[in-house]
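Removed from the display is one protein chain of the complex; every other protein chain stays in position.
Let's look at chain A:
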Amino acid sequence: MRGSRRGTGPSRRHLALALPAALLASGCAAPHRGSGRPGDPVVLTLLSHYASGELKEALRGPVDEWNATHDRVKVATTAVEFSDLLTTVMVRQAAGQGADILHPYCLWNGQLVRAGVLRPAPPEHAEEIRRGYGRAAVGAASVDGTVYGYPTEVQTYALYYNKRLLRAAGVDGPPRTWRELEDTAYRTTRRDRYGNTLVQGFGLSTYDDSTTVGQTLALLNAAGGTFVSADGRGTDIDSPAGRAVFGLEHRLVAEGASDPGVNVYRAFASGRVAMVVSAGWWSGTLRTLMGRDYRDVGVAPVPVPRAGDRRATLCTGFMLGVNTASRHPREAWEFLRWLNTGRVTVKGGAATRMSALQVSVGSLTGRADDMRTLLGAGGSGRDPNLRPFLDALGYAVPEPNVPGAQRAKSLLRTNIEAMWTGQQSVDQALRTIRRQVDQEVSRAW
């Protein structure tokens, strides 16, 4: 017994040799930033919110391709959930651990530039960005006229609806006006005898600032209003359009067609919400979550107050920029140029890697030519639900990115929720938002 164990199992000497070897190997395999010495590749770190599912896989493709074809510069990605992205950027920057390449939400650009986090794009890159992208996308990636990065995904907002729930309520198609929206919402709502919501007619999200505010601003834009005034010095939320949006949401909650206490993003996927206003990124998530049931999902433009009103909706976006603290900015910009302007062959023609990536997860980019190629001129793209989001690029209103924009958005969200939950009336909410946001936006940063 003893002899056989000695013959086949690892001896102490083997273990003693194996342990340091394993530690050495694991140490060598650990991510590092690279010294830049000859023979030692530069390792660029990229922080994004592509943390899970399709997004994570989609980004991995081009990054793996870059790493396989470039010996001197490698890219390592780190990802967190979107709701943690800003705080992660700020905390890591404060700790001197900021990533070389950042993927911020364009709303934060003013704040990040003010804090000295983002490096302006070198002139040749800035020129390339101005030439290759739509005006809204370039504007979102710029602060005070200076371009800070390559626009990546562009999100427009539209109305998601569950065809099956609408059919069951005797509604033929998606609503086009607010009156139809309210009528459809009331007809599709169902509750049990204890008051628990079985089906919400119109979902109002309280998940985070972006979803809560995004849907309200999409409706506000559809009513012809804007959140920030034209001169950027205050808010216009208490305009007649703002009052109409708040009134609409208040009625939907008061009549029981909306239940802000329910997580809309889970409930819609499980067929317990009839309609939601949300951004195009959600299509990819819904496809994964719903499987075959995704065929019940339809997308339509955000309804307008009255028939014949001009369409409008909200447009938000992200960009890839380089950290001022990066020790390898030239390499970082080179990688971004390769990712965002280098073209690859796709079905139906050629498009940039970033455009192909975004469309594969149900998002859009600010490159109209790529979008036409990828989605097909006749709307025969991979997912027909993307078409309304692409059309919306033509009439969407970009989100402002002044310093303090995130704070203003949080204040807006707080007061919207206070109005939904009856803490404030519509008038009180509008007055409070004006006072608080004006104070924040006018601060001399």
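Following the convention adopted for this analysis, a contact is a pair of C-beta atoms (placed from the backbone, for glycine too) under 8 Å apart; a residue touches a chain by one contact, two chains touch by 3 or more; residues count from 1.
Note that contacts and distances are computed from a predicted model.
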Undisplayed chain, where the name is taken from the UniProt record, one of "Peptide/nickel transport system ATP-binding protein", "ABC transporter permease", "Fumarate reductase flavoprotein subunit" or "Dihydroxyacetone kinase subunit DhaK": "ABC transporter permease"
Contact with the hidden chain (one of A:Leu44, A:Val199 or A:Val262): A:Val262
Contacting the left-out chain in the complete assembly, out of A:Thr77, A:Gln111, A:Gln215 or A:Asn340: A:Gln111
Residue, one of A:Gln93, A:Gln155, A:Thr189 or A:Thr235, that touches the chain absent here: A:Gln93
Interface with the unshown chain - residue positions in chain A: 86-87, 90-91, 93-94, 111, 114-117, 194-197, 206, 208, 259-262, 404, 406-407, 410, 414-415, 417-418, 420-424, 432, 435-436, 439, 445
